[in-house]
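Excluded from the complex is one protein chain; the other protein chains are retained at their positions.
Per-chain residue numbering starts at 1, and chain names A, B and C are given in the order in which the chains are listed.
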Amino acid sequence: MATNAPTRVKKLFNKVEDIVPESLAGLAAAHPDIVTIDAANNVVLRAGGPTPGKVGLISGGGSGHEPLHGGFVGFGMLDAAAAGNVFTSPVPDQMEAATRAVDGGAGVLHIVKNYTGDVLNFQMAAELVAGEIEVASVVTNDDVAVQDSLYTAGRRGVGVTVLVEKIAGAAAEAGKSLADVTATAVKVNGQGRSMGLALSSCIVPAAGTPTFELGDDEVEVGIGIHGEPGRRREKLASVDEMAEWLVSPIVSDLGLGRGDTVLAFVNGMGGTPLIELYVAFNSVARILGGQGIAIGRSLVGNYITSLEMAGFSVTLLKLDEELIRLWDAPVHTAALRWGA
Amino acid sequence: MATNAPTRVKKLFNKVEDIVPESLAGLAAAHPDIVTIDAANNVVLRAGGPTPGKVGLISGGGSGHEPLHGGFVGFGMLDAAAAGNVFTSPVPDQMEAATRAVDGGAGVLHIVKNYTGDVLNFQMAAELVAGEIEVASVVTNDDVAVQDSLYTAGRRGVGVTVLVEKIAGAAAEAGKSLADVTATAVKVNGQGRSMGLALSSCIVPAAGTPTFELGDDEVEVGIGIHGEPGRRREKLASVDEMAEWLVSPIVSDLGLGRGDTVLAFVNGMGGTPLIELYVAFNSVARILGGQGIAIGRSLVGNYITSLEMAGFSVTLLKLDEELIRLWDAPVHTAALRWGA
Amino acid sequence: MQHALEAWLRSAATRIHEQAPALTALDQAIGDGDHGINMDRGFAAIVTALDGLPPVDPGKTDVAASADLLRLVGRTLISTVGGASGPLYGTAFLRAAAALAALPVEAPPSTPAVVVTALEAAVAGIGALGKATTGEKTMLDALVPATEAARAAVDGGADTAAVLAAARDAAAAGAAATEPMLATKGRASYLGERSIGHRDPGATSSALLVDVLAGVVADADVAV
Partner (left out) sequence: MQHALEAWLRSAATRIHEQAPALTALDQAIGDGDHGINMDRGFAAIVTALDGLPPVDPGKTDVAASADLLRLVGRTLISTVGGASGPLYGTAFLRAAAALAALPVEAPPSTPAVVVTALEAAVAGIGALGKATTGEKTMLDALVPATEAARAAVDGGADTAAVLAAARDAAAAGAAATEPMLATKGRASYLGERSIGHRDPGATSSALLVDVLAGVVADADVAV
C-alpha cells in the first residue's frame, strides 16, 4: 500500500509502510539485551523468552506513541507488546502471537487502552487462545477529558497505562497470581486520571497532512493520543493556567485533597522540549502544593506520545504504600529503568 | 527584559525570562532525591552536597539542550550544571558558584563544549577560583560537520559531551584523581565524533521566530545544537541515505573499520518522535554492520537537543574495555539511570 | 453468486484505493485520520488473497463456495485492518458466511432472499460486536437502512439488482444523514458536540461498498 500523500512527508523513514517494522528492528538493535522482535507479527518480546511460573503481561496498540509499548518491554514491566500501524490498533493475530509467546503457565494479562479498536481486537485475540491459555484483561480508561461516558465510547486510556504497565509488571515479577496482578492493574487504573492538551497537531506518515489545524494562538484541550482533536479549543495561556485546566478536573474526579499523596506524571506528547515539560511540572507541583496534595513520586518526559505533537498531559495516581513499593521495584526496559 | 516577539510564542511558560529558573525548579520538584537548585545562580547541584575526596564534575552551557546538562547531575555523572539563558552560555559567576559548591577537596573538572562563549566564560570562572580550588578543564569538540578548524572556531562540542559526562563521571565516582578523570574525559573526546541534521528549525523563546527557514523538502545538514544553520542544504532523502551522510564522515574521521567496536548514539534534536529515532538507529546499525563495525553499546533518545528542532545526530565512540566498564557503571540522574 | 462476490471485492478494492484519501480526510476531522489507510490495506490484502486462491472445488455448491469466500474475506480484514473497522467489517463478513453456510442445502431460497439474509446477518454482527445501534454516527447508519430497504424490496418481489439498488440508495442517504449527528460510539464520540457537521468515515466506506456491489450486480456481464 503506497502513501496517498501528495509529497514525501518530512520524517525519518525509507518507505512509509516500513516505518513500524524498521523502528522495531532499531529497538532490537539498540537493546539486544532487553528485547527481541517477532518480525512476522510486529511483536516486541522480552529477551530470554517467557519466565516459567510468572504471569505474562502484554499490551499493544497503534504505533506512534513511543516509547509506549515496546519501550516498556523488559524485566519488571511487559513481556510483550504488539505494534499496530500508526494510530491503528494491532490485529488479533498479533496479540494472539504475543500471548502464546509469553505464556509461562501462570496466565497472561492483556493491558488494553480503552478505544473501540483496541478493545475489539484484544477481545478477538483472547477468543483465539480461549481454552488454551488463561487470559485476563484490564482496560485502562483514565482520561477525564471524556466526561459523559453514557454518550461516548467511555473514557480513553492514556497516561495511566504507563503506570499500570510498571506497577502490574512489578506485581507479576514478584510472583503474584493472575488474579492478583489483574487486581493491582485495576486498582491503578481506578486511582489514576489524566488529561492532556495540544499546542500543535501531528502528521500521520501515511496521511501526510496534519490531522487538525490550530491557529497560532490556539490550544486544543482534552486531546487523546491519536492526534484527534480535543473537547474544546482555547486561547493560548500561561503554563500555570494551562496546567490548571488539566489538574483541576483530575483532582476533582479523584476526589483528592489535603493529606493525599500522588504520583505526578507530566507527559510530553512528543514535540514539546523537555525544558518546557519541567516548567509544566513546576506549575503542577505548585498547584498541588497549594491544595496540600503531596507528590510522593514523579515522572517527567515523553512516555505516551502522539508522534511529534506539541503539548503535554498530566496524570495523577493516588498512592499508598503498596503502590509506592511496586513503583520503586526494579525495572529494566528501554525507556524506564531503575534498580537494575 | 521583555520579549521583543510580536506575538506570544506557542510554548509552555509563564514569562519568557522565567523559563530557565522555572524549568530548574521543576527539575528539583520532580527529582528531590537527585538534585537541588542554587536558584540565585541557576545551578543544578547534586543532592547531598559534595562528596569529600571525590573529584567534582561540572558542566554547563546555554539552556535549550535538555536533558543536557541538568538532567545529568547525580550519582555517577555530574556534580553540578550551570544553566545559561536559552542558547547563551552561562556567565562566569555561575560556574564559579558551581565550582565552589562541588569541591570535595580533590579538585574540579570543567566539561566545556567548544563554543567561544562557553570557553571564555568557563575560563573566567576558573580564574575566579584560581589558587583556591584546583580546576582542570576539558573542551569537547566532536562535530565533524566543522571541517577546517583553521578557518573556524574549531569543531563544536556536541553529542560526545553526554558520553564524556557519563564516563568521566564514573571515573570520578570510582575515586580517580583529577589528572586521571581529566585523562579519561580527553580520551572519550578523542575517540568520539558526531554529526547532525535538521528537518526543521527551532524557536528561541525570547526571539519568537524560527532561527532559519527550511523548505518542505529541504534538510539542513551539519547543524550544531543552537538552531544555527548547518554547513549545507540537501533535498529530503530516505533515512538510510541521510544516516549515511552522518555516519560516513564520522567513520572516516575516526578511521573506524572492520573489527572495531563502538558505542552508537542516535540523538534526537528534540522534535523528532522516538519511533523515527529508532528507524534512524536501524539505518545506522545497518551501515555499521555492512562495514564490519560492531555496536557494543548504544543510546537512543533526546539527550542533547535544540529545543523542538526536528532531526537527529549520530555520535560514535570507539570503545575499549575501560570505556565499556565505565559506561556500564551505575548512574542515577534524572535522564540517565541504570544499576542504581 | 461466488463470481459476483469476487467481482465486487476486486472492484471495491479499486474504489477504496481511489477514495482512501477522502476517507482518511473524513477521519482526520472526527477521528484519528486512518480510516482510508486501514480500508485500503485490508482490501489490498483481499485482492492478494483472491489472487492466491486455488480453483473452486467443482463439487461445491455456489452458496457453499460463496460462504468460503466470505469467510476468507472476514479473516483477511480482521488480520490486516486493525482499528475499530477491522473487527467490525471482518465480523460482518464472517457472519454473512455463517448465514450462507446455515442455509438448507436441499431447497435454497431465491438469490435476492439469500443476499438479504447474508446482509442482515452481517449488520447484526456489527451491531452486536460494536454494541451500537442507528443514530450513533457509525457505519450502522448506512448499513441498517440499506438492509431494511433490501428486505422491503425482496418482500415486494424485486430481483437482486433491484434489491441492491434499493440498498445502495438507502446506504447513501444514511451516510449523508450522519453529518448532522452527534457521535456516541467510536472515536468521534470523544468530540462531543464537535462531531456534529462531519460525515462519518465508516458510514461512508459502508455506502461505498454497497454502491460497488449494486453496480457490479447491475452490470449485465456478471451473473448473480
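Just so we're on the same page, a residue touches a chain if its C-beta (ideal position, glycine included) is under 8 Å from a C-beta of that chain, and two chains touch if they have at least 3 such contacts.
Just so it is clear, the model here is predicted, and its values are computed rather than measured.
Visitor: For the chain omitted from this view, which of the shown chains does it touch?
Guide: B
Visitor: One chain isn't shown here. Among B:Gly26, B:Pro50, B:Pro67 or B:Gly84, which residue touches it?
Guide: Residue touching the chain left out of view: B:Gly84.
Visitor: Among B:Arg156, B:Arg297 or B:His332, exactly one should touch the missing chain; which is it?
Guide: Final answer for the missing-chain contact: B:Arg156.
Visitor: If I consider the whole complex, including the chain that's not displayed, which of B:Gly76, B:Pro92 or B:Pro249 touches that chain?
Guide: Looking across B:Gly76, B:Pro92 or B:Pro249, the contact with the absent chain belongs to B:Pro92.
Visitor: Decide which residue listed in B:Val44, B:Ala126 or B:Val146 touches the omitted chain of the complex.
Guide: B:Val146
Visitor: Could I get the residues of chain B that touch the absent chain, sorted low to high?
Guide: Here the touching residues of chain B are 1, 4, 62, 84-93, 115-117, 120-121, 123-124, 145-148, 151-153, 156, 204, 206-207, 209, 211-212, 224, 226-229, 231-232.
Simple rule for what comes next: only the chains that are shown with their structure count from here on.
Visitor: How big is the gap, in whole Å, between where the Cα atoms of chain A centre and where those of chain C centre?
Guide: One centre to the other, that is 33 Å.
Visitor: Would you kindly tell me how far, in whole Å, the mean C-alpha position of chain C lies from that of chain B?
Guide: For chain B versus chain C, the centre distance works out to 55 Å.
Visitor: Cα centroid separation between chain A and chain B, in whole Å?
Guide: About 28 Å, centre to centre.
Visitor: Got the chain A residues that touch at least 2 other chains?
Guide: Only 86 qualify.
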